[in-house]
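Read through the structure below, which is laid out as structure tokens, and then see the notes.
Here the complex is missing a single protein chain, while all its other protein chains stay put.
Going by the order they are written in, the chains are A, B and C; count residues from 1 in each one.
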Amino acid sequence: ACSMGDEKKESSDSGKKSDGEVKVGFVVSDMSDAFFAHLIKNIEKYAKEEGVTFTAKECPEISDKITGIENFVQSGCDVIICHVTDADALKDAATSAEDAGVRFISYDSDIDGTSGFIGIDNHEYGYAIGKNAAEWINDNFEENEKVKVGVCNYPDYPFLVTREEGILDALKELAPNANVEVTAKAGYTPEGVDVGDAWVQSNKDLNVVVGINDAGVLGVYESFKSAGIKNDKLGMFGGDAVDDALAAIEEGGAFKATVSTNMLKNANYFIDMAVELAKNGKLEEREKLFPLEGITADNVAEYKKSIEE
Amino acid sequence: MENILEIKDVTKRYPGVVALNHVSFEVAKGEVHALVGENGAGKSTMIKTITGAITPDEGKVIYEGKEYTELNPILSSQIGIEAIYQEFNLAPELTVQENIYMGTKVNQSIFIDRKELAERTKKILKELNTNIDPNVRIKDLTVAYMQLVEIAKALAKNVKLLIMDEPTAPLTDNEVEILFKLVRNLKKRGVSIIYISHRMDEIFELADRITVMRDGEVIKTVNKEDTNKNQLIYDMVGRKLTETYPERHPKLGKTLLEVKNLCGSSNEETTFSVREGEIVGLAGLVGAGRTEIARLIIGADKKYSGTVCVDGKEVAIHSPKDAIQHGIAYVSEDRKNQGVLLKMSIRWNITLPILRELSKMTFINFKEENKCVDKYKDALRIKTPSINQLVGNLSGGNQQKVAVAKWLASESKILILDEPTRGIDVGAKQEIYELINRLTDEGLAIIMISSEMEEIMGMSDRMLVMAEGRIVGELDREEFSQNQIMKYASNITD
Amino acid sequence: MDKLKSFIKQYFVLVILIVLIILFGCLRPESFLTMSNMFTVIRQSSIMGIATIGLLFVMVAGGIDLSLGSVISVESVLVAVLLTKFGWGLLPAYLCGLAGGTLVGLVTGAIIVKTGIFPMIGTLALQIILQGIAYLVCGGMPVSNLPLNAKMIGQGYIGPIPIPVIVFIIVIIIAALVLNRTYIGRHFYAIGSNEEAARLSGINTNKLKVATYAIGGFLSGLAGIIMLARISSGQPTAGKNMEMDCLTAAVIGGVSLTGGEGKISTAVCGVLIIGVLTNGMTIMNISEYYQLVIRGCIFLGAVCLDGIQKQIAGGKKVKKAA
Partner (left out) sequence: MDKLKSFIKQYFVLVILIVLIILFGCLRPESFLTMSNMFTVIRQSSIMGIATIGLLFVMVAGGIDLSLGSVISVESVLVAVLLTKFGWGLLPAYLCGLAGGTLVGLVTGAIIVKTGIFPMIGTLALQIILQGIAYLVCGGMPVSNLPLNAKMIGQGYIGPIPIPVIVFIIVIIIAALVLNRTYIGRHFYAIGSNEEAARLSGINTNKLKVATYAIGGFLSGLAGIIMLARISSGQPTAGKNMEMDCLTAAVIGGVSLTGGEGKISTAVCGVLIIGVLTNGMTIMNISEYYQLVIRGCIFLGAVCLDGIQKQIAGGKKVKKAA
């Protein structure tokens, strides 16, 4: 990717930048998801401050994403940031965008040959969620004690299937006594409440609920709470560090931990990276991986402060 | 005499037609005023103006001395105007009782008093001398019963002006008699009645005054005493015509259709045959099973047993398609639901059964198609600005002509006509009768189902009388008499 | 034997429901067939049930409402925003939510009646618009930090009975009264069965059609409020796809897509069938992918059996009305 940088710089310089304003398009998977909604809000705010034109387009399916990328190219964007849910499938669209002189930043999964990458590895992400759970298990249970686990997944999207696998791998490796008893689809809070209601009936004695994000697990949390289940040995673990999850951790109830990708905190970076690309045609540092950060009752206050800045 | 209703200078235009052209018309209190005219003369349009079902482009309606420029069905119902329209206006999913009291309150609270409702329904149905179960759903009734419900529905309201648009079209003589009694009773009570019919006998039996319409204009209004049938027909069609049946000189050939022990879900085993050049009439009361037999023959309904032979050979008919292939055509009695495609053009309707033959390698030959359609449009004098007019925009009678034309175009050897002249004006009726005669001359075999006693006696060479799903009597032409037929038809019923 | 057959025919939906309950009961007696789980199923079904009854009104009168899910979303974020950002009291916020739902229904109905477009299409368009509005109301983010008492209507109990269930039952009773005992109810059926006939019979069809959409909107608003209370946060996607679930429930429950037919009792059975299925399959820990297949098959099976049975019954029409 780097070797092609120089020639492209020219094309973008001569091509469209007469007004000097940078135009960024963001192809996102799901704007109804609390995490993405928050991320976009943060990016939008920063973009306004920086005088960057920023547009987000919700594209749930791969074909929508390709359409979105093509349309952003046509609209004269300088940089496209894309939530890459399937690197293989989006590779051609990304490459042709680059060929058309539009810089492409892959976000989430990496696409070879694109100008930039802001990443989390979904398997690692899941692994971090699982690790939170495993650590809690190891702190609270004997090694040979059987721990009953319920998993909230969202198998509609492959990248979330990968994340789920990460969770399961972490549990298997770090807490071998954990035993997955039930699995159900719950990626949104209402679904989580339904699933929780059923589990209250069938698996009242669950020790651990882990999920691919906070929203679903929060639903289960709400449902267990309203069913009045008071089990000292119950912990719930999500990911994304959405506000509600942080609040739940602070409550000190069963919701024990979440994982932050530190994206929200670093939302500015998306724009900074895009502006650098637009100006220079390439990046000093092609890849940016934010550290995954486990958030528990111990560090939640600190974390909250850090994102409010 | 005081007028209950006057309409003044009413005009209604549709794309391509002026349905009503500066029409004025009046109805006196307590009279039966008949409205006659050819198909498409504008009768139905006029009464729709009176009930507010449509809004005229010009003109006004004066009812009980009050002028209305914009009527609507709710208002007209409130002021005592009720109509039985030419097309059914019933809710098929609801019961008889609910339909009769649709839009009417029998008590003041918002809650329904079901007991009261049931009682009143029973009373009305008794008045009509029928034994319909008030809790049967309309969609489970036959056309004739539906018509009775329509009548009951109008009676259920506090009616001062009752409009009946061809109320007897789907009825057999028995019900017609009841209806007449009813009309006379209403008249005694001071109700005014506008009565539309194509049957001259009815007009002269019931009407006090008669208004003749032609081409969207009122030709004249006369007292019954001052005119006679022939004069009236002359006024309607603008030429001389007599309402007689063309003389028949049947040349009978070999047996073309043979029905043996045919049995379906609601009729018993039936056997009969029809010969080349012969018209066999099927007579009977409402629900006697005539339509059912026809539908069994053409494979529209599932048969349980029995065989159909065409030209001496047994043929397997499982669907109307098979029937057409074996040269059997069926003109349905329910034109709106089974006869024509209302949303489609005349052209598409007429060629539907023969489209395959008009096509080469599945591609339609449009030239041939137009030629064929023009031929039958002219032959039946279908009144329309263009063959591309939607059938739904035609008058009732012209729709019926399209339904008939479609089957004439298919050039079948055996023709089953189920109430073929329902809603057709005298002129057109004559044409259809002559056409039928011509067809038999050409060697076609025809089964004619009709509830009009005169018609079936006038046209048939031989008559089968049906009751309760089976043939109860057979009459040759010289044995035809109303008494005889009625005796057969009702013998078993009661 | 014949008695059993006619029973099955008449209470077809109930039979399916019972069969499902027995099935899950046999497979997971310890967790499925408990009193508390039954209550859970009913509680879970209440929100969808209330919306389904609203849909039933619309469908009986010959319409359809695909926007109801979006109405639930809008109302739930709207009420949440009123409660948190504007600090309104519970009652005014709820009233505002219900009024909002009713208003949306009125507008929907008016558009459909005035322009004569197909309800399915009109409400599909409104679904999209309202979804956008739901996002705009809350900026795409869930609204949390609801006051504690706002959870009552979704999570509280009166005696042993969950409040949503009580609300559901009240809605059922009123709806059944209106549909079966009042003129207005019968007029709804008449309109759905044959609108022109109803109009010519002096029924103000347009007004009543708008009324059904208003009732639908009101009940969707109510469902939205309970939804909000149940998940303790205003989610802009709270009602997503709810319209399809409600439609499924209504159709399984014998509500006709062409209007004029539909009973509250069987529609409620339809709702419970969906509830039992969701609950039972989760308890059985069936994989999501198989759940889709199974749910689809049961849905298809139910409507097909019903269709076949009706065909057979329809073949033996008692045309002679004696």
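The rule is short, and it goes like this: a residue touches a chain if its C-beta (ideal position, glycine included) is under 8 Å from a C-beta of that chain, and two chains touch if they have at least 3 such contacts.
Being a predicted model, the structure only gives us computed values, none of them experimental.
In the entire assembly, the chain absent from the figure touches the shown chains A, B, C. When the whole complex is considered, the residue among A:74, A:179 or A:231 that touches the unshown chain is A:74. In the complete complex, the residue from A:157, A:269 or A:290 that touches the missing chain is A:157.
For the chain left out of this panel, the touching residue among C:8, C:38, C:125 or C:184 is C:125. Within the complete assembly, B:324 is the residue of B:23, B:91 or B:324 that touches the hidden chain.
The omitted chain makes contact with subunit B at the following residues, 14-15, 53-55, 72-74, 298, 300, 319-321, 323-325, 330, 332, 337-344, 348, 352-353, 355-356, 358-359, 362-364, 406.
Where subunit C meets the chain that is not shown, the touching residues are 111, 114-118, 120-122, 124-133, 135-136, 140, 199, 203-207, 244, 247-248, 251, 257, 288-297, 299-300, 303-304, 306-308, 310-311.
With the whole complex as reference, residues 23, 25, 31, 53, 55-58, 60-63, 66-68, 70-72, 74-76, 86, 88-92, 155-158, 161 of subunit A touch the missing chain.
One rule holds for everything that comes next: only the chains that are shown with their structure count from here on.
Under the contact definition stated at the top, the chains bordering both subunit A and subunit B are C. Using CA-based centroids throughout, the chain positioned farthest away from subunit B is A. The most central chain, judged by the distance from its Cα centroid to the centroid of all protein Cα atoms shown, is C. Inter-chain centre distance (subunit A to subunit C, centres taken as mean C-alpha positions): 34 Å. In whole angstrom, the spacing between the mean C-alpha positions of subunit B and subunit C is 43. Touching two or more other chains at once is no residue of subunit C.
Residue positions of subunit A touching 2 or more other chains: none.
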